[in-house]
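Can you keep this structure in mind? I'll have questions shortly.
Omission of a single protein chain aside, the complex is shown with its protein chains in their original locations.
The first chain written gets the first letter, and so on, giving A and B; residue counts start at 1 in each chain.
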Amino acid sequence: MTGVVVAERCSKWYGHVLGVSEVTWTLGGGIVGLLGPNGAGKSTLIKMMGGLLRPSRGTLRVYGEDPFDSVGVRRRIGYAPEHEATWDELTALELVTAMTRLAGVPAARAAPAAEAALDQMGMTPAMHRRVRGFSKGMRQRTKLATAIAHDPDFLLLDEPLTGVDPIARADIIDRIKQLGAAGKTILVSSHVLYEIEALTSEIVVIYRGQVLAEGNVYEIRALIDRHPHRIRIECDRPRAIAAALAAEDHVARLSFDRGGVIVETRDPDRCYDQLAAAVLAGGVVVTGLSSPDNNLGAVFEYLTGDGGAR
Amino acid sequence: MSAGQIHDLGYKRYVGSRRAVATRWTVILRHQLAASWKTWWRFKIWLVAAAMSTAVAAGVLYFASGKMIRLFSGLRGETIQIADGIIPLSTQWYCKIGFIVSLTLGASVIAGDVQSGAFTFYFARSLRPRDYVAGKLAGLAIAMSLVMLVGPLVLAGVRLGLSDDNDQLIALLPVVPKALALGVLGTLTYAAVPLGFSAVVASRRYALALWAVYYIVIGTMAQGLGAAINPAIGALDLAEALGAIAHALFGVQLLGRRSVDPPLAAAMISIAVQVTAAVGVAFWRVRRAQQTGVGGAS
Partner (left out) sequence: MTEPHAASTVATLAAVTLKRFGRGKAPWIAAGLAALPIAYAALRHARAAPLRSDELFALMMLLVAVLPAMFVASSIGEEIEDRTSAYLWSRAIPRWAVVAGKLTALAPAAAALLAVSWYAAMRVAAAPPSLVSCGAIAAASVAASVVAAGIATVVPRHAMVLTICYLLTDNAVGALDFSFAGLSITHQAKLAAQFGDAPSPVGAPLLAMAGVAAVWAAIAVLRIRRLEV
């Protein structure tokens, strides 16, 4: 198997606590969201990819090498950790320059590269200020700058939007997307679903240390056939729609809410076809059509079977 | 636009009885004890060292109590038995262990809370600065008493147990309150003074360093000044002061010029002043931090 990351029955435990369990998974490329509730094993998996932890059992290779032991492969990785602690006594420029030099960039080019990275993260006005006085958003941007300054091929971003205000969040999301568009492989972890949704539709869902699902979120949704798809139709005569669909074998349930009818179906494609026919035949005026569970939150909830979605 | 609504989700405000504010310090005390007991390096291993010291001293007491000791003499210069000198002699070992425990537990406790932002949690509640200081001091004192108080009391018990007859037992009974007094003074000293240092700077590292330098280096300087200029100066060294009190309580003195005991009054005043100053500094610093809202972790 080839890929940026190849994990083969990879497990990690801390004493009696299981971090990651029997993960067999390949990361190809592009922007991928690593999704899971707190304590699912996201950071453990990311740290193993970044060379901070060694698997207790199994293997995990990045570009074909063990990142814990291989200095060379770590040059191709840019890691932004989850925690805030950093070298607060330094200015943002000094911090990013030092990290860039430690990543292999020659001394003469390290400072310009650091400046460019800080500029890319919108930190130019503050780059000569000490990190100690930064807000959470500024710290997150500085962390991201340390991760990208040496132009790595593979970015590991562990909860990059934690504690960031909405404006900064939108800005950082845009910048991550730009990095993805520039050809980098980016793995972004989060437990906040709409952050991942804003970044990518390629996800890996991890829960209790195991990979539950991977791939495109809509494809995953289609595979979850134990949960019928919900389609909400807002119209002037919801009971007419309901009557037209009630006898169909793919319809699991019909319910009404204010101004509309919710159809739960096991075959959404057939349902949409029949719905169109029913609307035309009955002269129903449709004012809204939506699929409340065709999103990451519903997918996550169905996969994990609890209220962990936000 | 529809009217707003507040939904009753079943949460009910606690309406039961609440403990008096004056008991909050016990919460801090329990937390301090729990934190002390957490890892081996913090307290348990030093407690084992204290227990081993006590066992060794008790063993010496048991097997060699009748032998004469050359390290000490009576106040009039007469030679004394090991049994009479073992408790004051053991004080220096308990002081060493007490110092190490003060490093791991006491010297960074307030600095650590300031650095981690714990004050924000503490003083967002009905906790007063004096509750905080009292709780921390009491917690440290209880932990320290296991080192500084239990050992001397055990040795006093062994000393009594080695009595030949009831008359000797009764004659030796004062050993127990002496050991108790010594233990209490030692507990208070090694609990309070490092607590004061931990309040001086808002950094664990520097609080530890300052206390270590004060105890080791400045203490040694005080000893040297005491030996060379005036013995009362030596009372600034906490271990020296406690040693002097131990010697005075048990009626012994060190032979030779290896050290010159500070006078008892100087030793008592030195400990009283340092303990009071330390508690005062801790209280002042905590109150100031509470009033200025210091302690939020960045």
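The working rule: contacts are C-beta pairs under 8 Å (C-beta built on N, C-alpha and C of every residue); 3 or more make two chains touch, one makes a residue touch a chain.
The structure displayed is predicted, hence computed values, not measured ones.
J.: May I ask which residue of B:A64, B:L225 or B:L264 touches the chain that does not appear here?
T.: Of these options, the touching residue for the absent chain is B:L225.
J.: Which residue among B:L140, B:V201 or B:A278 touches the omitted chain?
T.: Going through B:L140, B:V201 or B:A278 one by one, B:V201 is the residue touching the chain not shown.
J.: Which residue, B:L47, B:A83, B:L210 or B:A235, contacts the hidden chain when the whole complex is considered?
T.: Selected residue, touching the omitted chain: B:L210.
J.: What residue numbers in chain A mark contact with the hidden partner chain?
T.: Residues 47, 50-54, 71-72, 74-75, 77, 79, 81, 83, 85-87, 89-90, 94, 98-99, 101-105, 107, 146, 150-151, 156 of chain A touch the chain that is not shown.
J.: Go through chain B and note every residue touching the omitted chain.
T.: 39, 41-42, 100, 103-104, 201, 203, 205-206, 208-210, 212-213, 216-218, 220-221, 224-225, 228-229
Going forward, only the chains that are shown with their structure count from here on.
J.: Any idea how many Å lie between the Cα centroids of chain A and chain B?
T.: Taking the mean C-alpha position of each chain, the two centres sit 52 Å apart.
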